[in-house]
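What follows is one structure encoded as structure tokens, with my remarks underneath.
Missing here is one protein chain; the remaining ones are kept as they sit in the complex.
Each chain carries a letter (A, B and C) given by its place in the written order, and its residues are counted from 1.
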Amino acid sequence: MILATPPASLVDRLAKPGGTVISVGGVDIGGFEVIVFAGPCAVESEEQIVATARAVKAGGARILRGGAFKPRTSPYSFQGLKDEGLGFLALARAETGLPVVTEVMDARHLEKVVACADILQIGSRNMQNFTLLEEVGKCRTPVLLKRGMSATLAEYLLAAEHVMRGGNERVILCERGIRTFEPSTRNTLDLNAVPMLKRLTHLPVIVDPSHGTGLAWMVPRLACAAIAAGADGLLIEVHGDPTSALSDGEQALTFAEFAQMMPEAAAVAAAVGRRIGAAIGIDLNVTECAS
Amino acid sequence: MILATPPASLVDRLAKPGGTVISVGGVDIGGFEVIVFAGPCAVESEEQIVATARAVKAGGARILRGGAFKPRTSPYSFQGLKDEGLGFLALARAETGLPVVTEVMDARHLEKVVACADILQIGSRNMQNFTLLEEVGKCRTPVLLKRGMSATLAEYLLAAEHVMRGGNERVILCERGIRTFEPSTRNTLDLNAVPMLKRLTHLPVIVDPSHGTGLAWMVPRLACAAIAAGADGLLIEVHGDPTSALSDGEQALTFAEFAQMMPEAAAVAAAVGRRIGAAIGIDLNVTECAS
Amino acid sequence: MILATPPASLVDRLAKPGGTVISVGGVDIGGFEVIVFAGPCAVESEEQIVATARAVKAGGARILRGGAFKPRTSPYSFQGLKDEGLGFLALARAETGLPVVTEVMDARHLEKVVACADILQIGSRNMQNFTLLEEVGKCRTPVLLKRGMSATLAEYLLAAEHVMRGGNERVILCERGIRTFEPSTRNTLDLNAVPMLKRLTHLPVIVDPSHGTGLAWMVPRLACAAIAAGADGLLIEVHGDPTSALSDGEQALTFAEFAQMMPEAAAVAAAVGRRIGAAIGIDLNVTECAS
Partner (left out) sequence: MILATPPASLVDRLAKPGGTVISVGGVDIGGFEVIVFAGPCAVESEEQIVATARAVKAGGARILRGGAFKPRTSPYSFQGLKDEGLGFLALARAETGLPVVTEVMDARHLEKVVACADILQIGSRNMQNFTLLEEVGKCRTPVLLKRGMSATLAEYLLAAEHVMRGGNERVILCERGIRTFEPSTRNTLDLNAVPMLKRLTHLPVIVDPSHGTGLAWMVPRLACAAIAAGADGLLIEVHGDPTSALSDGEQALTFAEFAQMMPEAAAVAAAVGRRIGAAIGIDLNVTECAS
């Protein structure tokens, strides 16, 4: 039996010292601009996703997020609108022009998710679902691979290697909080991971402070911190009415909170020599954060 | 939208106060006897799996374990013999009469794995692969659901609920070590989980000290501890030549070590009012452990 | 500046391959017999500690535990009876002949604690209180050094080295649960630590399932597991009326529960080739555990 050996690690920074920029619908992820992905945890209706898409676009988001297939800890929780949700996401994209990221939970759904999504999300719970990684590795659609909730960075990079080895080199990494002993927040956002990943790999690294804290009021502060730590983007949950959200309402920003956070985030981006929102003509950098 | 609500939790001890006994090929899991599942991490050849099956049967094991589809952290590690491995497992069962447990990693493999396996294993990394849980929930083959490496017991029980809700009520739980800060062992075996799970649910609970420690020399002591804690069974990795194993060799017992461990385990089982090996006419309980 | 370098590690198994046996008032810790230390979390009154001492002695305990100086997370919790508590411990020892272990929290209390205690306890929160370790290292009284709640075994052994380097070689180690993400138990009892410590060091290793679980009903099962894992002793909280205990009542056994647990523990001890209670003429090993 002959086993494959790695000629060189595909994720390794040395393989691409200048870093990888992933272009999706005119948005460059991993470049000068800090890219904000925003939207609801779950697509709940056409009205909801279209209204949210408009709100986050107005606020400066460049990518729309929204789950149609939802992995849920309890089988009795809302599992997502599935195919119908994918359709609503396509409508929201048509309305706003925002590229769409949505989760794929199962290789058997891949064809239909690929037909709708501009970026395929692999959720934390599937970070080591190796047959799924292999399948998205065969796609040409970029992949947003979230860190498993107790994955070391070494394991995380090997999960990305699983995808890249299939031929799909457009992988975006996302720190989303790890599981620790601290109970006051949903997870512990590990911002050490941002500079460490940027050093170890050439792939873009974004941060999800919504899952990383689980508390909407805390999201803007950790979003700013993530940018200061060197993140290439943010993944932010936004909902028109968080108290009625079908999942994760406690961590969703309202439209107004999102609109308020973005100039703060932009000020920090400017302070570290980057920009938010520039390419779409929104100047978020004029005001100083007053938080 | 109307969401399902749980009329009563299917896993709850209250649903079946007497406990669930799962019969597989004449072996009762969850009853008086402590059941030992043993075999290699991965099926490597016909000779290897047949020889191992004979050795572990002789030692008192009642179920043969062996992986054909192997989830591996690195894409460059041995991924298992796949279909060929399933065939070898079937041969080993035919040779020894031992029922077989083997992992299913992907719903698309389910049909062929079900054709070979007496028990379907869901690995730790897939404990929250909800579409896979749903699919095995539709099978009539019992499921060995391993605890995720950072899953709380509440999450673990909800994962079992995902399976049971599909109609498959024959779920075996397995504590296999959790991820902590301690680096001297591969995982931290959480034996608190055994009495806690036995109190919360009616499902059988077994323990995997091989993954729980990662160190072969430590396995017998933690196997005995697991029985003393109230485990209904053990999952033990055994290999004819651990130093040449294609995966996880450091944690595999040799045939001789397994043969030596079993009377020690049987003595502890007797001390807590249970038996190992009785039903197959092997009297493991005569000698006192001299470890 | 010339720094001390270790000629050889004092804790290392190689320094004393046969293991260390520590004799305290006729009780050998680290030998053939599994030694049970039992008593209340805190000394609350003369009546309480004397009655408890009698009850645990009758049950087979060989050492009386009880806190006079209590480290408490909140400054508003009961802090112990301090000097008065030490006096009550001395009375209980006089009544029963049981040697006493009690905690010393501060080097300034050392003289008076040494005057009363047969074994000095260093609590988990003080495992790296290095000046305190140095001071008890100058005493001739044996030291029960509890593992810090997030200490690695390497750090734990270095803490013991701090004590031994001062000249006090009679150190007893105690695994008492580590801090993890699992919320259903107070701590996660790490029984992997038992064989690992026994391999790395010659010092006796005992286990505290009371703190390791935080739940009285679970203590007997983990006590048995600890013995099966190879522990040289147990540290068990016992209280005449746990519901009215001034600290940690949820994890204390009643006198009856302690009396019931001991034959179960003795049966497991016998199964692994050891004894509980033999030296004091109590034959705990006749009945098989029926739990």
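In this text, contacts are C-beta pairs under 8 Å (C-beta built on N, C-alpha and C of every residue); 3 or more make two chains touch, one makes a residue touch a chain.
What you are looking at is a predicted structure, and each value in this text was computed from that prediction instead of being measured.
S.K.: Just name the one of A:D28, A:D190 or A:E250 that touches the chain not displayed here.
M.R.: Checking the options A:D28, A:D190 or A:E250, the one contacting the hidden chain is A:D190.
S.K.: From the list A:V21, A:A51 or A:A225, pick the residue that touches the absent chain.
M.R.: The one listed residue touching the chain not shown is A:A225.
S.K.: Given the contact definition stated above, which residue among C:T20, C:T102, C:N126 or C:T141 touches the chain not shown here?
M.R.: C:N126
S.K.: Could I get the residues of subunit A that touch the absent chain, sorted low to high?
M.R.: 150, 152-154, 178, 180-185, 188-196, 199, 212-213, 217-218, 221-222, 224-230, 264, 267-268, 270-273, 288-291
S.K.: Go through subunit C and note every residue touching the omitted chain.
M.R.: Within subunit C, the residues touching the omitted chain are 1, 3-6, 71-78, 105-108, 125-126, 128-132, 149-150, 155, 158-159, 161-162, 165, 179, 246.
S.K.: Using the touch rule from the top, list residues of subunit B that touch the missing partner.
M.R.: Residues 150, 179-181, 183 of subunit B touch the chain that is not shown.
The definition used in the following text is that only the chains that are shown with their structure count from here on.
S.K.: How many angstrom between the C-alpha centroids of subunit C and subunit B?
M.R.: So the centroids are 34 Å from each other.
S.K.: What whole-number Å value describes the gap between the mean CA coordinates of subunit A and subunit C?
M.R.: 49
S.K.: Two or more other chains in contact with one residue: find those residues in subunit A.
M.R.: 150, 179
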